[in-house]
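All protein chains but one are shown at their positions in the complex.
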Amino acid sequence: MFDQILQFLITGMTTGAIYALVALGFTIIYNASDVVNFAQGEFVMMGAMSTIFLAAGDNGLPIPLAAATSVVLVICVGILLQRFAIAPARGASVVTTIIITIGASIFLRGVALVIWGKDIQAMAHFSGEIPIHIGNATLLPQNLWVMGGTALMVLGVHYFFHHTMQGKAILACSYNRDAANLMGINVGLMMLVAYGLSALLGAMAGILVTPISFTSYDAGVMLGLKGFSAAILGGMGNPMGAVVGGLLLGLIESLAAGLISSGYKDAIGFIILLLVLFIRPSGLMGRRSSDRV
Amino acid sequence: MKRIKGLIILAIILIALPILFPNNYFITVVGTAVALHAVLAISLNLLMGYAGQISLGHAAFFGIGAYSSAILTTQHQWNPLLSIGAGMLITGIIAFVIARPILKLKGHYLAMATLGFGIIVSIILVQAGNFTGGPDGLSDIPPLALFGWTISSDFHWYVVMSTVLLLIVWLVNNLIDSRSGRALRALHGSEVAAEMMGINTTSVKTNVFVLSALIASFVGSLFAHQQAFISPDSFSFFFSIELVTMVVLGGLASTYGAIFGALVLTFLPELLVVFEDYEVMVFGGILMLMMIFMPQGLFVALENLISRLYRNYFNPPLPVPASDGENHDVA
Partner (left out) sequence: MTLLKVEGLLKSFGGVTAIADLDFEVPEGVVYSIIGPNGAGKTTLFNMLSGIYIPDEGSISLNGKDMVGLSPHKIARSGVARTFQNLQIFFNMSVLENVLVGCHLRIKENLISTALRLPMAVREEAKAKQWAIDALNFCGLGEYISSPSDALSYGVLKRMEIARALAMKPSIIMMDEPAAGLNDTETAEMLSLIRRISESGITVLLVEHNMNLVMQVSDRVLVLDYGSRLAEGSTEEIQNNPQVIAAYLGTDTNDGVIGTKTGGSHYAV
């Protein structure tokens, strides 16, 4: 029993780490531009897909190079999304921006479908598939890659927002856009940086987890939605809350899938989402939201 | 009078189409789908357009209605008419229970909560295989019979769905222009002021949420009987989004706009079939572009365009409306 639970925890931490990255990316965009980016999951899918295809075949790039190129590509997608879909609709209502980002997610999925087709794609593990045993539970090296990579990126994001001028400038924009503008911050540029950063996190998440979970053109949908649930669980707009929410959601899902029913695994995430919204809409770590009267 | 005029025009169009194009697939099958989507969009518009409450989970109520009817008629041999009522009862109870906690939320939070609800329902439809048939859905749903008349052909369904559409348009427009309808719209304008006029905003929100769910459930049942086969795909998160898009595309708070939105979004996939593999991409692209460039809706944009053309080509430019002589300073 203990081993079994340990196994669930390992699985949960791994998925949770991915949720955390998606939630973090989502939070960065939400904070910077007040937009709920439904295309967040597509960043993940595109990162994974393009890495697989850049590395494929005899003339394929080595994985690190393919991954790096993919990340740059996805960052460009994020920047283009901001520049051509979000920025022109500034000031639009919540519903309008939601439909725009959903439109963007469908569009990106459509692009992926055209370029890469409908098949499920696999990616080679970074450092082999020899399992590490902890009691009777097993851990793949890739699990460590996911957790370690996530930890590094979370630390990086934290450093960026608290110790660099650019990061602080984005924070300033999210607190008060007009004041930031008056202080000489190039708000437009900061928005691009925020979307680029968010895309980077998504792409990295996709590259890290795909050896374990596979990917396909529509793999981003559920991941994106789970990321939102995680962000709300942690407290909408709170980056560290997003990370905690992601890990927690991954763990709960994995335990529930193992102990209750695997079919309802996905439903559990959304039931938690509803419960959080009903009982404590500000989330576990959020301030009391002003969005609610 | 304006209220009746729109309804008459709509009725004329609905009657004229099958006469002008007899035995036409587009008219009967797609026309029925448009009418069905239009009713759904109108019901969602009550909630979103008039009362100002977003819902990204409307397909769930449509699905609950459809599955209630399908399960009761196939597994328990209920009379279809009775099963429609039972479906509405079930939907009404569910909607009533979740309305209060959900409608306390606003903006993105409300969007997320309704989205979560919709996804939970669609997961249950897939997972509760014993009742719902799982991902394969349910088939052999008996047709609907009204007073001994069995609704079977595509044309029959066109007639039924068009009638339902006309009826709903009439009822909703009557409602919107009444005390209750104004209470709804007041809620959208200013909740505080609405409360101060004696409107119980919590109960108005709950009522409109339940009403909109009931309409969706009703057409959901009709859909099940019409198709004779249903599967969870028809009630997914994506369909909820499509419904929201219909409403926004038509222009919020416009019943005829919602019909227009339903028309565009129902025909679009039919037209996009020619793009084959590019269909998904083109659909997403169109969705984005329309919302970026016509956020107040295609219907309103078209209306403006037509009235501008009309003015330019058929009339001399209108004189600038005379000022009312009272130049109030705005503080």
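By written order: A and B. Residues from 1 in each chain.
Quick note on the criterion: a residue touches a chain if its C-beta (ideal position, glycine included) is under 8 Å from a C-beta of that chain, and two chains touch if they have at least 3 such contacts.
Quick caveat, the model's predicted, so the values are computed rather than measured.
Colleague: Could you tell me which shown chains are touched by the chain that is not displayed?
Modeller: Touch partners of the hidden chain, whole complex considered, are B.
Colleague: Kindly state which of the options B:56, B:160 or B:186 is in contact with the chain not pictured.
Modeller: Only one listed residue reaches the unshown chain, and that is B:186.
Colleague: Of the listed residues B:99, B:253 or B:294, which contacts the missing chain in the full complex?
Modeller: B:253
Colleague: Contact with the hidden chain only, please: which chain B residues?
Modeller: Touch set of chain B with respect to the missing chain: 171, 174-175, 177-180, 182-183, 185-186, 188-190, 192-201, 253, 324, 326-331.
Everything that follows uses one rule, which is that only the chains that are shown with their structure count from here on.
Colleague: Could you give the separation in Å between the centres of chain A and chain B, each centre being the mean of its C-alpha atoms?
Modeller: Whole-Å distance between the two chain centres: 32.
Colleague: Show which residues of chain A lie in contact with chain B when the two form their complex.
Modeller: The touching residues are 30, 36, 85, 88-89, 92-96, 98-100, 102-111, 113-114, 225, 228-229, 232, 236, 261, 263-264, 266-267, 270-271, 273-274, 277-278, 281, 289, 291-293.
Colleague: For the complex, which residues does chain B have touching chain A?
Modeller: 48, 54, 56, 101-102, 104-109, 111-113, 115-117, 119-120, 123-124, 126-127, 191, 237, 241, 244-245, 248, 252, 277-289, 291-293, 295
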